[in-house]
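Missing here: one protein chain of the complex. Every other protein chain is in place.
First chain written, first letter: the chains are A, B, C and D, and each begins at residue 1.
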Amino acid sequence: MMVVLLVLPLLGTLFMLLWPKIAPLLALLTASVCSLAALQLLFLVSEQGNQQVLLAGWPSGLAISLEANSLSSLLILLTALLQLLVGLYAFATHRRDKLGAGFWPLSCMLQLGLTALWLSRDLFNLYVCLELLGIVAVALVSLSGDKAIKPALNYLLLSLFGSLCYLLGVAILYGAYGVLDITVLAARWQADLPSSIALLLMTLGLMLKAALWPLHGWLPAAHAAAPAPVSALLSALVVKGPLFILCLLWLQLAGATQVAAVAPWFAGCGLAALLLGGVSALRTPFAKNMVAYSTVAQLGYAMLALGLLLRFNQPLFAAALWLFVLAHALAKAACFLAIGEITATLGGKRINTLKGASQTMPLAMFAFAVAGGSLIGLPPSGGFLAKWALLQGLWLQGGQLFWLLAIVLATLLSAAYVFRAVVLAFDRADPVAPDFAPRILPQWLALLPALAVWAMALYSEPLLQLLKQEGL
Amino acid sequence: MRLLLFDAILCLLLLTLALASILSRQLAHAVILYIAFGLMMALAWARLAAPDLALAEAAIGAGLTGALCFSALAHQQPQLKPDVLNWPKRLWPAVFVLLMLGGVLAALLQLPPSASQLIAVTQAGIGNSGVSHPVTAVLLNFRSWDTLLELVVLLLALLGARQVAPEVKPATSWPLSLGWSRLLAPMVILLAGYLLWAGASQPGGAFQAGALLAAGAVVLRLNQQLSWLSWSNFWIRLLIVSGVLVFVLMALLAILLTPGNTDVVWLRWPPHLAAGIILLVELFATLAIALTLTLLVAGEPASTGAEHGCGEGA
Amino acid sequence: MIDLSNWLWPGAGLGLTDAFTRPWWCFSLVLWLLVGAFSLLSQRHDARAGRYWLFFALCFAGNMLLIAALDAVSFYLGFSLMSLAAYGLVIHNNTAKARRAGRLYLQLAVLGEILLFSGLLLRASAAGGQYDWHSWQAVPLEPLSLSLLLLGLGLKAGFWPLHWWLPQAHPVAPAPASALLSGVMIKAGLLGMLMFIPATDTLMQQWAPLLLITGLISAFYGVLAGLLHTQPKVILAYSSVSQMGYLLMLFALLSLTGVAALPVLLAYVVHHGMAKASLFLYAGMAGEAAGRIWRQALFWLAALAMMALPLSSGALVKTALKAKLTAASLPGWLSIDVLSSLLTSGAVLTALLLLHLAAQLRAVKASAVTKASANNTAGRWALFTLLVGTLWALPWFMLQYWQLPLPTLSQSGALIAPVLFAVLLRWLWYKLGWQLPQHYYNRNAPALYYSLKLKRLYQPVSQPQWHWPTITLRPLERRLNRALNRPLVSTTALLCCLLFVMILLSGV
Amino acid sequence: MSPFWQQYLPLSIILSSLLPGLIIFTLKETQVKLRISLNLFGVGVKLLLVLLMWQAVKAGQQFYFSLPFLPGADLVLQGDALSLLFVVLSSVLWLATTIYAIGYLEQSPLRSRFFGYFSLCVSATVGLALAGNLVTFLLFYELLTLATFPLVVHRGTPESLAAGRRYLAYTLSGGVILMLGVALLHSLVQSPLFTPGGYVAAAVSGNEGLLMLAFALMIMVLGVKAALLPLHGWLPQAMVAPAPVSALLHAVAVVKAGAFGIIRLVYDVFGVESMQALQLAQPLMLLAAATILYGSWRALAQQDIKRRLAYSTISQVSYITLGVAMLGPLAAVGGLVHLVHQGVMKITLFFCAGNFAETLGIHKIRELNGVGRRMPVTAMAFTLGALGMIGIPPTAGFISKWYLGLGAAEVGQNWLILVFALSGLLNAAYFLPVVYRMWFLPQSGRWPAEQRLSNRFETHWMLLLPAIFTAILLLLMGLFASTELSPLSWSQLIVEREFRHD
Partner (left out) sequence: MTDLSSQLLLYIGTAAGLFGIGLYGFIVGPQTLRRILALNIIGAGIFMLMVVLAYRGLAEEAALTLTDPVLHALILTGLVVAVSATAFALALLTRLNQAKSAQCKPDQLRHGQEPEQ
C-alpha cells in the first residue's frame, strides 16, 4: 500500500510532464486513487498495527526504513484528500486565475514529498524529503508571477538554510552514532554534547522551515503571494512536514535532560507565536496576509502543545498537538480557498474587499466563517477538540494558570481576527461589487474542508484515543 | 608531518578563499573566488580519500555552480558602486556566529574517532548488490530511495527554473569557440561513457558522467548549437523524465520478478539481475542528469531569437 | 366566600366573611352608585367622558375587589387597580395644575404600593406562605413589616404626615371624583390596616399610643391648615386629613380597648364618607346654590352632621369615640383628661373649619358656573338631596346595627357647646376683622416642589457615565513595524543563531 | 408513544427549526410564499412536539438522546421539567416573533438569510435548553452566539456593525472562558448529566479553590449573556438590530440563555449544598442586586425607546439570577417563573416599540406624545407590558416579584426586599412617564415618518397580532397563575423536583 502511495504521485508527475495536456486529469486521478489507497492504509494500520518496511530489503541500519503508524496514515489520508480538493478547486478556477500549467506536476510532486516524509524514519531520507518539499513549495509560490518572486526567493533561501542546519545536525549524529535510522538511533541515544548540538541544529532548521516563531518571517509574504490553491496546500500541509520531523526527533530521540531544557523554549515560542501572530493577523490590512499570519499563530498551538507534552509527558498534549495539526490543515485550506475566491471575484487584496461579501458571496464567506470557527476553537469543531484536549491536560496537571490564561488570550485574538473579516462581510452600507458573477462550485469546494473540520467532532473519541496513544 | 603541513596550508587556503568570497566587494570576484574555493575543496577531498567525490565536487560544486552563477551575474544589472556595510552591521552577526561556531565545534570535537559500524554491514552487503564499488552500491541499491528522490529534486529544480525563466536574449556566438566546441563534444561523450562504466567498480558514476556530458552540451548550447535540445521536444522530455521513470519501472519490474513474493518490498533488486538493472538505471540517469543540467544552465533556446541567431551564424 | 386559588393567583379568595367588610362593602357600594349616578348627570357633556368612565369603572372595581378580598394578593390587586385608576380621575381636567397634582399623587401612590407590597410580602412570609389575611391574625408583627404596612397604607389613607397628595389632588379632580376619593378611596388604607395589622398584636399595642398621638396631631393639623386656605375643595381636603386623624385614633383605640371599638370605627367611616362626599359634591355646585335657600340648607345639613350636632351621625360617632377613649388603657404619659379636652377643642376647630368653608362657599359666584356644567341641575340636586338624606338617616342605622350609645343630654350639651363656641368665635373674628397677613393664606405646599425635584431625579437628562479610556496604540505599532521591517533573510538567520546560542546556554 | 421515537424527540424538537432554517438559506428572495410556509410549518411542528414532550414530562418521564463526543462527555439532549420550561417559552415566542418578523421585514432585502439565521438562533436556544450536560451546553452556547450575530448586524449599517463587534467581543470572550471553566470542571468531576442537586458535591472537599474558580469563570460567562453588571455593555448597543431580533434577543434567545445557564449551573451542576458549602451564593446575590438597581437607574436617562427597554432588560434579567442565587425554593420559583414572564413582557414591549418605529417612525420617547389615540391597541399592549415590568397585579410581572420577595424573606435576606422595592420604584419611574405620554399628552406635531401599513387596523396586522397575543398572554399568566397550564405551576413542579432530592 505504501508503495502505491509513493509510486502513484511519482508516475503521475512523470506522465504529466510528458503529456501536459491531460495534466489536470491525471492530477485528479492520482489524488483520488491515492485517497482510496490512503484510506485502505489507515484501515490496514488500525487492524494490523504499525507497518514497518525496510526499503530494498536490506538489514536495518543499512536500509532506509519506512513506517506507517496510525498518525502517518492519517496524515497521508489528509494529504491525499486535500490534494484532491485543491486540485478540483484549481481545475474549476485555473482559467480565470491564469494558474500556470506547472501547477499540476508540482502539486503532484508535493504529494509525493509529503507522503515520503510522513512515512520516512531515516534522518537523511527526511532531509531529501525536506528539500523536495521546500523546492516544490517555492516553485508553487512562484507560480503567481512577478509579485511572488521575491517572497519565493526569500522562502527558498531560508528554506535552504534550514535544510543545511538540519543536514549539519544529521552529519554530527551520524558521526557520533553511525546510523541514520531513527529507531536504531533511539536505542543507542546518549544525552551528550554532540547529540544535543545536533538536535538543536536540526530543531532550528526545522523551526525555520515550519515557520515557527520567531523564524516565521518568510511565511506571510510567501503564502499571501501564492495563488489561492497553492496557499491552501502550503498552509495546510507543507509547514506541517518539518513539524512532524521535529516531533519525531524530540519525542523519539531526545533524552530526558535535553527535553527538560528545551520544553520551556518550545512552549514559550509557541505562546509568542500565538500572541504576536494573532496581533499581526489582526492588524494586517491584507486579506491573505491575515490568513497567513493566522497560520503562524496556529502553529504556535502545535508548538505549545509540543512544549507542554515534553514538559509534562501527558498524552493529552500529544492528542492536542496532532488534532491541532489536522484541524488547522482542513480549516486553513478552507480559509485560503474562500478568501482566494472572494478576493478573485471581488477584485482586490485588501481586507476591505470583503465588505458586503456576505451578500455577494455568501457561501464563500460562510466557508471562511466556519473554518474560522475551528481556528478559534468553537465547539464542535476540530479546533475545539484540540483546545479541549489542551485545556484538559493543563487542568489535569494543575496549577498551570499562566498557560491557561495565555491560551484564552490567544483564542480571543484568533476570534478577533476571524470576526474582523466576518463583520466586514456584513457591511451592507458600502458593499464591494463583484467583478464578475460569483461561481458556485469553487465556493462549495472551499466550504467542504470547513465542514469536514466540524465533522471531525463526530469522530472525536476515536481520534482522541488514537492520537493520545500514538504521540509518535 | 609534511603531509600535515600540506593539510594545514590547504585548510588555510580554503578558509581564506571562502572568506574572501564572502567579503569581496565585487560580486564577480566573489563568484570567481567561489569557483577557486570549489576546486580547492575537490583537492581537499581527494586528499581525504574520496576521489570520486572530488570529481563530483569539481564538476558540480565548482564547475556547474560557477557557470550558473556567472549566467545569473550576466543577467544582473552592472554593479555601480561596491557595497558598504557599517561596522555594527558586520560585527554583531560575527559575534553570534562565533558563539554558535563555538558550540558546534565543541560538539564536533567530542565525536568518536572510530568510523561507523555501517562500513562492515556495507561490505557484507556488497556481494548481493550487483556492483563492486561500495559507493555505487549504496547509491543505487542500499539507499536507492534517496537517489530516486534526489533525481526528482533535480527534475523539480528544472521545472521550477523553467517556470520562472525569463525570456532569453539571443547572443551571437564566437566562431572560435564554435569550432572548439565541435571538436570537444565527442571527447566529452567518450569520457562520460567511461566514467559511467567505471562507476561500478572504481571512482565514477552517473552523476559525474552526467555532469561531464552536461558541460559539453552547455558549451555547444552557448554556441547556439543543439537547438533541438528543448523542453518542448517530446523526446527530450522523455529522456529527462526517463531517469526517474526507468528507475521506477525497474523497481516495479523487480517486484514482479521477485519469485514467491509474499510481502512487497519497494526497490529490492533481485540479486541475479541487480547488476543489469543498476547499469540500466545509471545509463538513463546519466542521460537525464546531463539533459537536466544542460537545460538548467543554458536555459531554453530563445524560440524566435535562436533561429534568427542560427541563421546569422550560417 | 369564593375560593379561586386553583384558578387565579395562589391563595385567591373573595368573600365578605367579616364583621367589618360586609357593612364596608355595602356602604362603599351605595356611595359609588350614588356618586356614579351623580356623575352620569354631571359628566354628560364632558368631552372626555369615555376616559372618565373608564377610570371610574376601574376604580370602582378595584375598590370593591379590595374590600371583598380574602387574601393579600387580591387586596393588593384591588388596591393598586384603584390607586392607579384614580390617577386618571385626578388629572381628568387636564389642566397644568391637575397634571402637577396628578404627578404628586402618582408618585406617592406608587411609593405607597411598593411599601405595601413589601409589607405584605413580609407578612406572607412570616405566615409561612399563607396569603389569607385571616390566618395572619395570630402571626406576630415585626417592626419592619408593621412600619412598611403603616406607611404604605397610610399614604393612601392620607393622615398627617402622609397627607401631601390630598390637598393637591382633591381640588383638581372633578367633584364626584373628589367625593369618591375622599369619601371611599382613602378609607381603603384604613381597611388595609384593619385587615393586615392584627389589633391584638403585642407590637401593635406598643405602637398604638404613638398612632393615637399621630391621629390627634393629624386632626388638629388638618383643621389649622384648612383654615389658611380659601378654596373650598382645598379646605375640604384638609378636613379629610383631620378626619382621617380621628379615624387613625380609632384604629389605635382598637388595639387599646379591643374589638369593641370596631363598630365606632365603622360608623365613623360611613359617617365621614357620606358627609365628605356630600360636601365635595356641594362644593362642585356651589355656584348654583347662590341665592337658593333650599340648596344652601342642604349644605348646612351636611355641614352640621360633620360638626356633630346632636341627632346627627357625627354626634353619635364623636360621643362613642370619646367614650372609647376614656375607657382605653393608655400608658401613663398619656393623660385621659388632656386627651378628652383636646378632643373637645378639636370639635371646636372642626366646626370653625366648616364655618370657614361655608364662608368661602358663599363667595363662589353664580357666574362661575359655566353653561355646560349647568345642565341637569334638577337631577343633580335631587341626587344630592338623596345623599344628604341618607346621611341624616345614618344614626338610625348606627343605632340599629352597631348599637352605638345614644348621647345623653349632658353629652349632647358637650356636643353643642363647641359648635356654639365656634360660631361665636367665627362671628367675633368676622366682626373684629381678625386676619393673618395675606401671605399666610393659600400658600403652596412644598410637596409640589419636591415632587418636581423628584421628577427631575428620575427623568434625568444625562447621567454620569464611565468610559473606557481610549489608548492609542497606533504610533507604537507604527514604530514597531518600522523596527521590524528589516532585511528579512538576515534577521531570520541572525535570530536562528541567537536562538541557538540562547538555548545552548540555557543548558541543553 | 413507542420508546424508539421518544428517544429522538429532543433531537427532533431542535431539528424542527434547524432544518427549515437550513432550507430557507437556499431559497431565493422571491420565493416568499414557500419561505413563509416553511417557517410556519417548522413552528407548528415544533409546538406539536413540545406539547407531546410536555405531557410526558409532566407525567414524570425524562428524555435522553446522546451522541458520542468527547471522552467522558457525550452530546446529550435531555428533556426534563426545567429544560421544557425554556423550550416552551422559546417555541411559543418563536411563533409570535416569526409572524412579527414576516410583517416587519416585508419588502426588505436579504430575507432568506434573515429567516435562516432566525431559525438557527431558535434552534440553538432550544438546544441550549435541552442540553443535558455542560459540554453540550457549551456547544449550543457558542452556536447561539454565532447564529445571533448575523441578526444583530442584519442592517449592515456602521452602527449595527459596531454593535455586532461589541456583541461578539463580549460573547466570544465569554465563550472562551466558558470553555476554560467547563474544561476545569470536566477535569475535576467529568461532565455527567445535569442532575437535580448537582454532581460536584462529592468533590468539594479538597478542591474548594478550583471549584470556586470554575464557578466564577462560568458565572462570568453566563453573566455576559445575562448582562450581569460589569458585563452588560453589549446589550444596549445591540439595540440597533431590527425589532424582531431585539425582541428575540431580549426575551428568549441570548439574555435568557445566560439566565438559564445560571439556573442550570447553580441547581444542576453545583447544587444547593455545594453552593452553600462553597459560599458562592452571596457574591452572586450581591452582583445581581447591584445589576438590578444599576440597570434601572441607567434606564431612567435613556431617551431612545429601545435603549430604555434594553437597560430594563439588564435589570429584569438579574431578577432571575437573584432568584436563583437565593437558594430557597420560593425564590427559585420566582426566578424560574420570571424567566418566562419577563420573556413575554419584554417581547411585548419590543413588539410595540417596533410597531411605533415601523408605523410612525417613532424612536424617541418624546415623540410618543398622544400615540395612544393613533395606535390604541399597540399602546395598550405597551402599557400592559410596562405595568407588568413594574410588577402591578394582575400582570405576570407581579407574580414573579411576589415569589421573589417571598423567597427573599424565606431565606432571611430582608434587604433584598428593599432592593425589589427600590427597583419597582425605578421601574415605575421610567415606564410610567412613557405610558403617560402615550395616553395623556396630546400629539405634538406630525409623526416622524408615518406609513399606512393597513387600511383596517392601526398598523399591519402581522405586526399587531403578535403584540396582542403576548399582551394577552402576560395578562393571562398573571391572572390565572394557579392553573395547571401556567408557568407558575410548572416552576413549582420544577422546584419540587429540584429540591426533592434532599
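To be clear about the criterion, a contact is a pair of C-beta atoms (placed from the backbone, for glycine too) under 8 Å apart; a residue touches a chain by one contact, two chains touch by 3 or more.
Predicted model only: the values in this text are computed from it and were never measured.
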{"item": "Displayed chains contacted by the hidden chain, counting the whole assembly", "value": "A, B, C"}
{"item": "Chain not shown: contacting residue from B:36, B:135, B:236 or B:279", "value": "B:135"}
{"item": "Residue in contact with the excluded chain [from A:42, A:128, A:378 or A:394]", "value": "A:128"}
{"item": "Touching residues on chain C - with respect to the absent chain", "value": "486-490, 493-494, 497"}
{"item": "Touching residues on chain B - with respect to the absent chain", "value": "3-4, 7-8, 11, 14-15, 18-19, 21-23, 27, 30-31, 34, 37-38, 41, 44-45, 48-50, 52-53, 56-57, 60-61, 64-65, 68-69, 71-73, 75-81, 83, 85, 89-90, 93-94, 97-98, 100-101, 104-105, 108-116, 118-120, 122-123, 134-135, 137-139, 142-143, 146-147, 150, 153-154, 156-158, 160-161, 164-167, 205, 207, 289, 296-297"}
{"item": "On chain A, residues whose C-beta touches the chain left out of the figure", "value": "62, 124, 127-128, 131, 134-135, 138-139, 142, 146, 149-150, 152-154, 156-157, 160-161, 163-164, 167-168, 171-172, 174-175, 180"}
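Simple rule for what comes next: only the chains that are shown with their structure count from here on.
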{"item": "Where chain A and chain D overlap in contact partners, by chain label", "value": "C"}
{"item": "Of all other chains, the one whose Cα centre sits farthest from chain A", "value": "C"}
{"item": "C-D against A-B, pair bridged by the larger set of C-beta contacts", "value": "A-B"}
{"item": "Centre-to-centre distance between chain C and chain B (centres being mean Cα positions), rounded to whole Å", "value": "109"}
{"item": "Between chain B and chain D, centroid-to-centroid distance (C-alpha), Å", "value": "73"}
{"item": "Where chain A touches two or more other chains at once, by residue number", "value": "196-197, 200-201"}
{"item": "Multi-chain contact residues (two or more partners), chain C", "value": "500, 504"}
{"item": "Chains grouped in pairs wherever the two touch, ordered by label", "value": "A-B, A-C, A-D, B-C, C-D"}
{"item": "Chain A-touching residues of chain B, taken from the complex the two chains share", "value": "103-104, 106-108, 110-112, 115-118, 121-122, 125, 141-146, 149-150, 152-153, 155-157, 159-160, 162-164, 234, 237-238, 240-241, 244-245, 248, 251-252, 255, 264-269"}
{"item": "Touching residues (chain side chain D, partner chain A) in the complex", "value": "67-71, 75, 110, 113, 135, 138-139, 142, 146, 149-150, 153-158, 161, 164-165, 168-169, 172-173, 175-177, 179-180, 183-184, 186-188"}
{"item": "Chain B - residues contacting chain C, complex", "value": "92-93, 96-97, 99-100, 103"}
